[in-house]
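Just one protein chain is left out here, and the rest sit where they should.
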Amino acid sequence: MESLLTSILGTNLLTTVIYCALPLVFVLTYALIAVLGEVKISAWMQDRLGPMRTGPWGIIQPLADVLKLLQKEDITPSASDKFLFNLAPFVTFMGSYAAFAAVPFSSQYIGASLDLGIFYVFAVGSIGVVGLMMAGWSSNNKYSMYGAMRSVAQIVSYEVPAAMALMIIVIYTGTLNLQDIIVAQGGGIWNWFVFGGPKADVVLASGRELQASWANLVFLPLFLATFVMYYVSALAETNRTPFDIPEAESELVSGYHTEYSGMKFAMFFMAEYANMFLVSVVASIAFFGGWQSPYGTTIGALVGVPWLSPVEEFLWLAFKGFFFVFVMIWLRWTLPRLRVDQLMYMCWKVLIPFSFGIALVVGFLVMIM
Amino acid sequence: MADLKENIAEHIESGRLKTDELILHMGPQHPSTHGVLRLELVLDGEIVVKVIPHLGYLHRCFEKHAEAMTYPQVIPYTDRLDYLASMNNNHGYVLAVERMLGIELPERVEYIRVIMAELQRIASHLVAVGTYGLDIGAFTPFLYLFRDREYILDIFEKTCGARLLYNYFWVGGLSHDVHTGFEKEVGDFVKYFRPTLTEVNTLLNYNKIFVQRTANVGVLPADVAISYGCSGPMLRGSGVDFDLRRDDPYSIYDRFDWKVIVGDGEVGTLGDCWDRNMVRMKEMAVSCDIIEQALASFPEGDVTTALPKRIRPPKGAEQYARVENPRGELGFYVVSDGTANPFRVKCRAPGFVNLSVIDEISQGHLISDLVAILGSIDIVLGEIDR
Amino acid sequence: MALSTPSIFEHLTAAFPELTLAHDEAAPCIIVPAAGIKDVCLQLRDHPDTAFDFLMSLSGIDFADGTLGVVYHLASMTHKHKLTLKVVVPKDAPHVVSVEKVWRTADWHEREAFDLYGIVFDGHRDLRRILMPYDWEGHPLLKDYEVPEFYNGMKVPY
Partner (left out) sequence: MGLLSQQYDDGNIVLTTAEGVLNWARLCSLYQMSFGLACCAIEMMAASASHNDIMRFGVIPRPSPRQSDVMIVAGTVTLKMASRLKRLYEQMAEPRYVVSMGSCSNCGGPYWEHGYHVLKGVDRVVPVDVYIPGCPPRPEALLEGWMRLQEKVRTFTTVRPKATDNAAA
């Protein structure tokens, strides 16, 4: 992809900018679609229609929302810490956006094919928490403060089981590179990690060889449980129901963004949706083959149209990501909300011990096989 | 979790973990105070140390109005007390005035009143359970329950022309007879409604998260409940077998075969939030029973024969009439001075009395629990502030 | 065993001779002096024959003849009988002993009577306004109450 752009535009700043901006364009479009999806899916679940007046079936509702939020007055409360208050939404959005740099959208397009991909995604993704804390503290509002405290406690705690779950995949593949992890799952749906990982030897993108056979089926229950653990932690990390305690509407009004209006509020909103997509994409990369198609190859490769394959791969990744986002929306409009202590119990007494246990077993199996 | 909370409470007691207390004002505009209640919370971290309710943000001077109006003119104002249960409010007031006048009612009026009151009880409980789900964080059941409530409102609207505030029960009768096809519509509704209750139980009340959030939270022991004068589902949730429809019979409730629902601590301690909520759920089924029996023996007749021309109770007459509102014991104390206007009307609002217990049962709980407790009391500010 | 008001009165006069029974067939009640109401209530609550454990309602009332009144409606959960008590106090010195220690529910009821009628309940733990704003002047349910023209800069009458 980079070479394609370079061949068209030459090596200059513009190429770099376009190359960097592509995920942003994608994330923004995706956020609009996800917002629409949220209102529409919730409406269908609740015997309603949802937005109907803005374009056919209300499909351009998010556009109107954004245009309106742009026009809204931008309030900075007089008692707030103005610098931090204004900085916070940008930090939060930056955190979730920067993580996309290491996400492989297809075999050809990846911002930075880092050898420390997973590590980077986790590290940068956590910057968002700083933004939340800044928002809550600088608002000078007790509800915001409570929201921020809760959200920091929650995200920091759930980072552990989420990272541990991915670590289990890393133990198996022996690489932190996301592209490598996807390549390891090539060749069909049965090779995805959620179904026990590759069943035949594969050569990773980095050149390393991974030995595997049908005996790998023993990993199926382990990886399946790992996936569930990861997804639950991901829900908590993105503050989605049943873990939406930081923004619990019935308790804390709107949590850390209570005092934000207009575009800054929209930034928080966007960051939340970008985060949802990020964890969904990571889930599909680590467990559902990332951009790999379920039938092992692409139509582009079959009919011999080389440029079609990356597009297809991208669509597969987007589809998987959207599916997990859909599940998040589905859960949100079905389940009640947990309490703070129950949330922490879930993390420290259930998920973390289990993830360590599974890691131990997987490590042992990898060693003897 | 319970022992964790005990631990924390113990720590506060001994002063080992004591830090600065934070005062948080919840309301008057807050999503979970069900209106314009203001709670002043003294918090130790997330733990509630003390709750100081501030009322009166909806004090609409009902008692002053009642003194300035004639007896029938007060009825619309009683509608607006507990606006979720207008029929029951009308019932309480007209009962007091009728007892002062000594009016005997036609059979049909009593039947219609019972049916209407029970339908209203279902409608009110639907809102109570729905908004309770909302407090716990489940949005969807709220909309399902509101959808079912619309069927009841449709019946009411066909009968009395209003969706919310009906002015339907008059002193000595009703404003007018029910519409044609009323019995069939009510019967159809009851048939349709029973399966819904099971559905709500599956979706919400036996949901594991919901149970965890509400069981063992806000436990109200029976003796405390009685001392605080709690009534209705609040009292029955604590295991006290007391229902005015049975224990201080009015209208024709003694003709029907039904049973009083009492909380049993099925998933937690007796008298916790879950019990109170479950009592409401089960009471809806009981109301269906009563309606079905009333429909089976629904008499023909005239509903306006007993309407008195002049409503002037004798001088010095006074009456305290109490009825079982969806929220508890609604009492009207009416005093007459022989003129066409009441001398004094005091409304004993169940919500007002039930709410006073909140400080007692929410100490040592978390903020999230406070929301659950407040929701389980099922307050309507209209009657609390009057 | 449910008791009628006259028999409860008989029961009480042994200990409290200063009580009077208002003879009215429709609404019989016992008139209690303002200072003795708490003791009478305690006796009514704790004696097993009466066992009035439930205070249904506590209402203030302005008799429009220079006196204010407090009306207590009691009920018993066990015996299922009811009783009305009345206290009459002069309007210029409306002092009644609080029964808030007898039934906790009386707490808010008494605050309400204080708020709307200005009846002072001696011995109440926290007697302040409950419905009206804390800086409101006057007690609005008194028969001779006049609505203020303005409150905090807002016009009150229509």
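Going by the order they are written in, the chains are A, B and C; count residues from 1 in each one.
What we mean here is this: contacts are C-beta pairs under 8 Å (C-beta built on N, C-alpha and C of every residue); 3 or more make two chains touch, one makes a residue touch a chain.
The shown structure was predicted, so the numbers you read here are calculated from the model rather than taken from an experiment.
Colleague: Could you tell me which displayed chains border the chain that was left out of the figure?
Modeller: A, B, C
Colleague: Please identify which residue in A:Cys20, A:Leu67, A:Val156 or A:Ile299 touches the non-displayed chain.
Modeller: A:Leu67
Colleague: Considering the whole complex, which of A:Thr92, A:Thr258, A:Asn275 or A:Ser355 touches the chain not shown?
Modeller: Answering carefully, the residue with contact to the hidden chain is A:Thr258.
Colleague: Which parts of chain B face the unshown chain closely enough to count as touching?
Modeller: 28-31, 35-36, 56-61, 64-65, 68, 76-77, 80, 83-84, 127, 142-144, 146-147, 150, 153, 163-165, 381-382, 385
Colleague: State which residues belonging to chain C touch the missing partner chain.
Modeller: Those residues of chain C that touch the unshown chain are 131-133, 140, 145, 147, 151-152, 154-158.
Colleague: At which residues does chain A meet the chain that is not included here?
Modeller: Interface with the chain not displayed, on the chain A side: 39, 43, 46-54, 58, 61, 63-68, 71-75, 249, 253-254, 257-262, 265.
The criterion applied here is as follows: only the chains that are shown with their structure count from here on.
Colleague: Using CA atoms only, can you tell me which chain is the most central one in this structure?
Modeller: The chain sitting closest to the overall C-alpha centre is B.
Colleague: From the mean C-alpha coordinate of chain B to that of chain C, what's the distance rounded to whole Å?
Modeller: 24
Colleague: Can you give the whole-Å distance between the Cα centres of chain A and chain B?
Modeller: Centres of chain A and chain B (C-alpha means) sit 45 Å apart.
Colleague: Please work out the Cα centroid separation of chain A and chain C, and write it as a whole number of Å.
Modeller: Spacing between the chain centres: roughly 64 Å.
Colleague: Give the residues of chain A touching no fewer than two other chains, as numbers and ranges.
Modeller: Residues of chain A touching two or more partner chains: there are none.
Colleague: If I count partner chains per residue in chain C, which residues reach a count of at least 2?
Modeller: In chain C, no residue touches two or more other chains.
Colleague: Can you list the chain C residues touching chain B in their complex?
Modeller: For chain C paired with chain B, touching residues are 24, 26-27, 53-57, 59-62, 71, 73, 75, 77, 80, 82, 84, 103-105, 107-109, 112, 116, 129-133, 140-141.
Colleague: Spell out the residues on chain A that touch chain B in their complex, using ranges where they run on.
Modeller: Chain A reaches chain B through residues 42, 45-48, 142-143, 146, 241-242, 244-245, 248-253, 333-342, 345.
Colleague: Could you please specify the touching residues of chain B with respect to chain C in the complex?
Modeller: Per the touch definition, chain B meets chain C at residues 55-56, 59, 61, 63-64, 100, 224, 226-230, 240, 242, 247-248, 316-320, 322, 329, 331, 333, 335, 344, 346, 348, 352-353, 356, 360, 385-386.
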